[in-house]
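With one protein chain held back, the other chains of the complex are shown just where they sit.
And now, chain A:
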Amino acid sequence: MRKFTQHIGIAAPLDRANVDTDMIIPKQFLKSIKRAGFGPNLFDELRYLDEGQPDQDCAGRPLNKDFVLNKPRYLGTSVLLARENFGCGSSREHAPWALDDFGIRAIIAPSFADIFYNNCFKNGLLPIVLPEAQVDQLFKEVEATEGYQLTVDLERQVVVTPSGEEFAFEVDNFRKHCLLNGLDDIGLTLQHADEIKAYEARRRESAPWLFDAIK
């Protein structure tokens, strides 16, 4: 997994609550059996005026000029500002894959849906929860200033605005450790293989009906 330590990038405001994973990446693109290539279809129904199809070249499609990420001033956005309950809906990891492929590295919102939040960390993306008032302030600042950039420092757990103001955020120690070092979860878990085997042996004793039934 790619490491995340510090990131500086252009911020864009996506001003709506409850952005669901169908909106982030519509279902027709989930038919891919790959992990990459979802970026051109990120927010497909908001970004384009027509209905997108898998494997289609998006270069010639009609753009919705009103959509925030299509505005020239937000070209190259890598920090997404969002509203409450971002990423609600399905468990599709295609949502963080699409954000990542598009170039988003961090998402700041007052709250995230659980599964989406978890999926981000598996892909080197950092979801940041800040209080609503602070998110509001960032929305106002980014809209007022062209070229507005935010610094996200995971080591220090702060978001830094261009004026130097810092907003502290919380993150699980384990997730932070994995992101900072780009660690693979499976490799880490397999270090505890003996404990898993010991648990499994106990489970086989206490609930033997859960073993060898499905074949």
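Just so we're on the same page, a residue touches a chain if its C-beta (ideal position, glycine included) is under 8 Å from a C-beta of that chain, and two chains touch if they have at least 3 such contacts; residues count from 1.
Basically, contacts and distances are computed from a predicted model.
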item	value
Per UniProt, the name of the complex member that is left out, chosen from "3-isopropylmalate dehydratase large subunit", "Polar amino acid transport system substrate-binding protein", "ABC transporter permease" or "Transglutaminase-like enzyme, predicted cysteine protease"	"3-isopropylmalate dehydratase large subunit"
Absent chain, residues of chain A that touch it	16-18, 20, 22-23, 26-28, 30-35, 45, 51, 54-55, 83-85, 88-93, 96, 111, 113-115, 118-119, 122-123, 172-175, 177, 185-186, 188-190, 192-193, 195-196, 199-200, 203, 206-215
